[in-house]
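Can you keep this structure in mind? I'll have questions shortly.
Only one protein chain is missing; all other protein chains are in place.
Chain IDs A, B and C follow the sequence of writing; residue 1 opens each chain.
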Amino acid sequence: MNPGLNPGMVRDMAPVATPFFFYLLAGLAVAGGVLVITRRNAVHSALALIVTLLAVAGLYLMLFAPFVAGVQIIVYAGGIMVLFLFVIMLVNIERSSKDRRFNRMWPVGLAAACALLALFVSAFVKGKALFPDRMMSLPESSNTQQIATMLYGEAGKMGPYTFAFEIASLLLLVAILGAVIMTKKKI
Amino acid sequence: MPNFIMSYLNSKDAITPGAAGSQFWALIYVFVIFTGVSVAVMAMNWLERKALAHFQIRLGPMRVGPHGLLQPIADAIKLMLKEDIIPAEADQFVFWVAPMIGLLAAFAVYTVIPFGPSQAVSDMNIGILFMLGVSSLGVLGIVVAGWASNSHYPLIGALRSSAQMVSYEVAMGLAVVSAILMTSMNASGTGTLSMIGFVRAQQEQGVWFIFKFFPLGLIAFVIFAIAMVAETNRAPFDMAEAESELTAGYHTEYSGLRWSLFMLAEYAAMIAVSSIAVTLWLGGWMRPFPNLLNARTWDFIFSLFPALTFFGLAAIGIVGVVRMSSHSFFRIQRIGLAVFAAVLGFIALLLLVIAVAGRSADANVAASSASRFREGIDYVYWFVLKVAVFMYLFIWYRATWPRYRFDRLMRVGWKVLLPISLGVLIVTAIVGVIVS
Amino acid sequence: MAEEINSPAPPPPPEGEKKPAAEDRVAASTAPAKPAAPAKSEGPVPVPWTSPLVEKYRSQYGSGLDALTYLGQNYLTVDRSLIPDILRLLRDEEQFDYCVDITAVHYPKREKQFDVLWNLYSFPRNERVRVKTQIADGASIPSSVSIWPTANWLEREVYDMFGIKFDGHPDLKRILLPDGWKGHPLRKDYSILQQDNEWVQINLGIESGQ
Partner (left out) sequence: MNARANDRTDDHISDSTNDVANRAPSNLDLDAPATPYLDSNELIINMGPQHPATHGVLRVILKLDGEKVLGTECVIGYLHRGVEKIAENRTYTMFNPYVDRMDYVAAVSNGLGYCEAVEKLMNVEAPARAKYIRVILTELNRIASHQLWLGTHALDIGAMTPLFYTFRDREEILKIFEKYCGARLTTHAFRIGGCQYETYAGFEKEVKNFLTYVAPKIDEYEELLTTNRIWLERTKNVGVISGADCIALGVTGPVLRASGVKWDLRKAQPYAAYSEFDFEIPVGTNGDTYDRYLVRMAEMRQSLRIIEQAVNRIPEGPIMAKVPKVIKPPVGEIYHSIEAPKGELGYFIVSDGTTQPYRLRVRPPSFVNLQALDRMVRGLLVADVIAVIGTIDIVLGEVDR
């Protein structure tokens, strides 16, 4: 259909998917994450979070998952973060910036961080053995279609995640209704 | 290097530099598009002021250059030289970064806009998704600017803008989805998210999506057309600025270059969303009736349009020269306008030559680079013409309508546009299944 | 008011029947040095206003009330003690539902220095009446905001300009002049120059003030 969508494309994209870009994006994501929890000003934290989300979207792109990257940008960076900012602007920032941070929760946080570190180390030591063999290294061009078949199945056949997908959407519907009922006393 | 250029131009498959993996060409395209959009924004600025003025029985800018043609340049210089004021109580860093966010978002979109089958930086597989996603980032700039100004009017403007954009994005997205559905109404039954894919799908199906499953396509298009005005904060949905209510909304505290960045972002975003509308529903770069009137003669006739347009503009310029007062005060203006008309006429001649040369090349079986060049001009011309219609509509709306009220706007978004777009989506799906 | 257009000019009056304003005419300190002209003998005079309304109130309140007509315009001069009652009755019983204006006039030579005026209009009767009372400097007067909400700003203006206090006013403060303003400008003893001089002396350091 589109002459641009030839198999050679994946090879041509390869120069972008270099360790340099990986470490750049990963570093940005981590730095953003650290800023999110250390900034006293909530709006600065939110901006740092956006940087993190965008960096993660970049990582998705490097994994040849453009659809996931696009959704990441639309839903998280574009939608959810705007709502975050909306709420942050409504709350009293002056007061929250004076509150003590990590009040009495830091041992828990430390424990959680140690556990996560242990997990990473074990994953690093064991290597690929932890992950399923079948990697979804799909060509960029058909990535979206692959996701569609995973979620919705092909003609006459349910995909592997169809049921989970439907359940998730039902859950979201319930959440929406719950939110409406909680905020509006009188409908 | 020349070989490199010619090899790209002569390559059989018309593919975008991004798809070809040619970073050099991608950079060239980025540069050309960035320059082109900046110039278009300036032209749009002038055009808006002139057109609005004539709607309102005024003349608009008349002093800087003949008929104010140099006004945008003068404005740009003024804005760049103006003192850059950051309010003392503002959040300095965020205040500084906010216009950049808006501008980056507005310009990043242009990487996937297809001005022609190969006239785009890249043909992303998720093109439309990327466009919607990145253009939705633009609101972050506005929200953050309003907050960082640490002032009430900008804050209200930012709140309005964020609520408005989030709600209209939903209707906009659903309208887009119905267009995406239409791309799959082909033999293979697979659709696409690629921007170039959209136009190709319309080409294959032989119909602009605005007329597909009439009136479904039209309704989806109208919803998109409404939502895109809201999305770009333009009248009658310019609640975030609303100069009579919020003085200037989110950019009340901005001045000089930073302010002009907001304006640049706004106009760039207008062109971007219009491009989406053109690509999705109005056949993108395709000339009218490409499948119906497909004889080579018709091809030639339509390829004369760019030249004719520039001839027309040159003629208007000449009329302007003739009608201008012969008083010595206007001498420089007369000369300026005459030169301007001459340049336009020259461009028209050039285009004419290219059209004719491209046609004679058509006779040969092998497509020469001349004919490819001619086709490229045609594509860009028709695309830009369609976008220009939208730009004019933006001005027209602004001249005609009062401003919506915020709660009404939200009501229209959630209670009218959203259900209709959902309904259109469902009906499109059903009709699509029945037809196929 | 149809009748006032055709109101004939009454014959020249004896001096004694002049309305109070004439008696208390002063050569205001602010006025240019033009000698106060003696009251002209020609011109109309107030004549007693007779109407059922007046009769009713006169019987009710007796001497505290005086009703006159001047140039076809009726006014009641009432005692300060009757003020809220009379106004309320005028609104409730006589349908004077629209308070056009509240204002005051300063007569510095008089014992009761201020005339306070209520200018009333009745939509059903298409008739105007002025209610007038005299109060001394520093005395207060009951507010009529509870009778006509429009009195709110009008009374604030009177307070601003004359310093007359209205008891029971919800928010009696200056309206046209800044909160820190000194004096009440429409009093006859308020000199315009004084304000200027002070400003010049303080801000420009010029002793003479000019």
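Annotations
We take it that contacts are C-beta pairs under 8 Å (C-beta built on N, C-alpha and C of every residue); 3 or more make two chains touch, one makes a residue touch a chain.
Treat the numbers as computed from the prediction; the structure is a model and nothing was measured.
Of the candidate positions C:G64, C:P84, C:P142 or C:G168, contact with the unshown chain belongs to C:G168. Even with one chain removed from view, subunit B keeps its contact list with that chain: residues 52, 55-58, 89, 150, 152-153, 155-156, 159-160, 235-236, 238-239, 242-247, 398-408.
In the full complex, subunit C touches the hidden chain at residues 1-2, 4-5, 9, 18-19, 21-22, 25-26, 28, 30-32, 34, 36-40, 42-44, 46, 70-71, 73, 91, 97-101, 103, 105-106, 117, 119, 123, 126, 128, 130, 145-150, 152-154, 157, 161, 168, 170-171, 174-178, 185-186, 188, 190, 192.
The rule is short, and it goes like this: only the chains that are shown with their structure count from here on.
Each chain gets a centre from its C-alpha atoms; the one nearest the centre of all protein C-alpha atoms is B. Among the chain pairings, A-B comes first (most C-beta pairs in contact).
Averaging Cα atoms per chain gives one point for each, and the point farthest from that of subunit B is the centre of C. Our note on geometry: subunit B versus subunit C, Cα centroid distance of 67 Å, whole angstroms.
Chain geometry summary: the mean Cα position of subunit A and that of subunit B are 31 Å apart.
Touching two or more other chains at once is no residue of subunit B.
Multi-chain contact residues of subunit C, defined as those touching 2 or more other chains: none present. Subunit A meets subunit B in the complex at residues 1-6, 9, 12-13, 15, 41, 43-44, 47, 50, 66-67, 69-71, 73-74, 77-79, 81-83, 85-86, 89-90, 140-141, 143-145. Those residues of subunit B lying in contact with subunit A across their complex are 13-16, 19-21, 91, 93-94, 97, 123-126, 129-130, 132-134, 136-137, 139-140, 143-144, 146-148, 155, 158-159, 162-163, 165-166, 169, 188, 190, 192-194, 196-197, 200, 204.
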